[in-house]
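A short write-up of the structure that comes next.
Here's a slice of the assembly, chains where they normally sit.
Naming follows writing order (A, B and C), and every chain is counted from residue 1.
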Amino acid sequence: MIGVVGLGYWGPNLARNFAELGRLGWLCDRDEALLGSVAGRYPGTRATTSFDELLAADDVEAVVIATPVPTHHELAKQALLAGKHVLVEKPPAMRAPEIDELVDLAAERDLVLMPGHLLLYHPAVRKLKELIVAGELGDVLCVYGNRQNLGIVRTNENALWSLGVHDLSVILYLLDEEPSEAVAHGRDFLTDGVEDVVFCYLRFPSGKIAHMHLSWLDPHKMRKLTVVGREKMAVFDDMELERKVTVYEKAPWKRTDSYGEWQTRSGDIWIPKVPTDEPLKLECQEFLRLIAGEGDRRKVAEDGARVVRALDKLTESLHG
Amino acid sequence: MIGVVGLGYWGPNLARNFAELGRLGWLCDRDEALLGSVAGRYPGTRATTSFDELLAADDVEAVVIATPVPTHHELAKQALLAGKHVLVEKPPAMRAPEIDELVDLAAERDLVLMPGHLLLYHPAVRKLKELIVAGELGDVLCVYGNRQNLGIVRTNENALWSLGVHDLSVILYLLDEEPSEAVAHGRDFLTDGVEDVVFCYLRFPSGKIAHMHLSWLDPHKMRKLTVVGREKMAVFDDMELERKVTVYEKAPWKRTDSYGEWQTRSGDIWIPKVPTDEPLKLECQEFLRLIAGEGDRRKVAEDGARVVRALDKLTESLHG
Amino acid sequence: MIGVVGLGYWGPNLARNFAELGRLGWLCDRDEALLGSVAGRYPGTRATTSFDELLAADDVEAVVIATPVPTHHELAKQALLAGKHVLVEKPPAMRAPEIDELVDLAAERDLVLMPGHLLLYHPAVRKLKELIVAGELGDVLCVYGNRQNLGIVRTNENALWSLGVHDLSVILYLLDEEPSEAVAHGRDFLTDGVEDVVFCYLRFPSGKIAHMHLSWLDPHKMRKLTVVGREKMAVFDDMELERKVTVYEKAPWKRTDSYGEWQTRSGDIWIPKVPTDEPLKLECQEFLRLIAGEGDRRKVAEDGARVVRALDKLTESLHG
């Protein structure tokens, strides 16, 4: 069975999904009132305020960690040491050495270590990946994300960590490369040391580049990812209801008779129907599959580490 | 009278405007056929293939330079040395020392040296400036430009110089500061050494920041400038026909009773009517006013130099 | 206390709101399972499958009817005869004589008869009314609604009754007149006798006109109402998240020096912030206010009757 730890904002959603999948066994939170209120919805589920008790339970095969970010690394480490598979909310750690430690622990014990990068299970992101892998877009040149809004102003986490982690996980998933260069710029306008606006530039060994524009001080509400390929371009716009993915037959083009001069061509635009499956359900199912021995659990852990390493590099650049 | 030099793409528009203002006296281009065809439209105007002849003409008070970019500095210098006022297409020079030389020359001789930053005469940009100066937006925190398109692929000038010069001139005009930090990243995908995609980050002594996203390999057609103020936000979208400027009552907000926590508030949105005057006509009129001794000719020259210096810094960062 | 009758689709929302307002006393539905499931959420509330028992209860001051449309008239009539105030879902009756009978009954007994026209309590509709009453738009010339979608295909109710009732209630509320002419055209493509696409034209004694385009076979998703005034125009677009109401300074215009020729002028566009209050809560509060003797209960009943009479006229035109 699965034990869900941390029942504040996101934990109850994870609990609900594992319950629907018939695998929710334990709930854990230090706050007794919160614990009681969530546990009331799942009769037959055990509840505890003690993480140790959870780890000691024989029927707990895997632990899902949805506690505050600074605790992720320590709790995930304890769970792995106790021999439990781990699904941990993003980011699983805040520094590169910490995530590397977790990845090593999981590898030694052959346990699942899966970070909760929800967007990777979004059908629109899967569609982008599919288009890239099938060669539909040609060589990918550039990927860039816009995550802007007049939104929740955070005071404990800057825009890079609270907004950028989403786009970064997708960018690295789509390109499947680790950046050789990672530069960030931005400013803390409202709270000292917490950047409200951040711009990130990434360059990859293959020559591809990526960019992120992150801000919670913006008049536009944007959650958009653009992929520029040499043959076609594709956009994932999460603010659209029906038009999540758009594929443009737009490309630079060298006419044989134009003496090597670059021109451009524009053709059809195509908006494929994208399934409306709930990403969180797909994420939970993937975790269960990995536990069951399907899929490549090493790759999932390593992909998660790649995101933390890039965030770490970008943070150094931002503050350096 | 005015003499217009360079009758390729843009020169004829300048000629037409000065003709309509009753001030076109001379036309000059090395290409005799081109010269003849344009001159045919303006009976009573003198035409020459010799720049020297133009400079030697007593009735030529001012010279308008619309030749290829690499010739701007040299031609402008000769014109100033010949005692002529100069309106020179952007950028007036490609390196900081060159523009400084021109500014000094103009200052010594008390001549007008005006760079042709067309967007500065766009009524929508004027409206943004007006809003900022009147304090309507509160302190400006961040300005960013998006100039993206699947457009003309240049092979002699990168996206920074061919696209970025527009936004940069507006950003510096709006903020009226010289950047203390100017960083650029990008890549040359199509032609070696010519960046198709460029991202620029600027930081100013006041703490304000700016950003430019420049690309001619993009599925979106964007010509947009966003100003984030502490009280309101404003957007100039040049792809809109009727809604060039939008002002958002959106801002971070600290409730007195929220113990110092930042929140946000959203109010009305306002789309002021912006005049539809042709920017080029306004630019030409401004040049005539400066010649006539109105306005601050030193400031105009110095503002132009500021743009070149920033471009130079960004270029160093991009290639460094 | 309030008794809510009919707990299928909409009734539970009404029950929830009256519970939140501390006034839910009874729940009534013929389906025992349904009744039990809803009643379980409101301890202390009485539940019955018998409408007669509800009407006989002394503590029931008012009845809220959310049963299938064909039963509205009969149930409302019984409730009024039993001396209860009535809030009845739209349309309260399907023929003009039926609604007139209800209005008369309510008037004789001085009871509240309020139809559940939800949109009348939408803050954006209130804003339109406010603009009209304040004379901001000048004389209103024309109002038209677009309610189109590829939506639920109904087989028992045509587009006029299932979609048009919304727009019609708003149009009559805004113009506060009874149409002198009401014409409808349309076709039943999918189910015999049930029009999927309907166009309605209304003309009012004052000379104002109105139109409705109603369809559930449409590629566009529109829920929009446009008001054309002689001085300004205003649009309520319910598909927008943040821009529910837009006011355009657009109008025909006769220049004094143009010898009586009509021209047009366009000025600012203004998107006022509209409160995000839940319309259903406002509707329920209004019902309680009317019961408490505030407001004009006669007008509310009569306004509801006006809508049914217009629907009846349009139906005759459609089928005649």
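One rule holds in what follows: contacts are C-beta pairs under 8 Å (C-beta built on N, C-alpha and C of every residue); 3 or more make two chains touch, one makes a residue touch a chain.
None of these values were measured; they are calculated from a predicted model.
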Assembly size in copies, with 3 chains present:
4
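Quick note on the criterion: only the chains that are shown with their structure count from here on.
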Give me the ID of the chain with the smallest distance between its Cα centroid and the all-protein Cα centroid.
A
Over half of the interface residue numbers used by both subunit A and subunit B, so same, or under half, so different?
same
Averaged-CA centre spacing for the pair subunit C and subunit B, given as whole angstrom:
54
Whole-Å gap separating subunit A and subunit B, where each centre is the average of the chain's CA atoms
40
Find every residue in subunit A that makes contact with two or more other chains and list them.
none
Where on subunit B is subunit A touching in the complex?
141-142, 144, 150-153, 155, 183, 185-187, 189-191, 197, 199, 201, 203, 207, 209, 211, 213, 215, 217-220, 226, 228, 230, 233-235, 246, 248, 250-252, 261-264, 266
Show which residues of subunit B lie in contact with subunit C when the two form their complex.
242-243, 249, 266-273
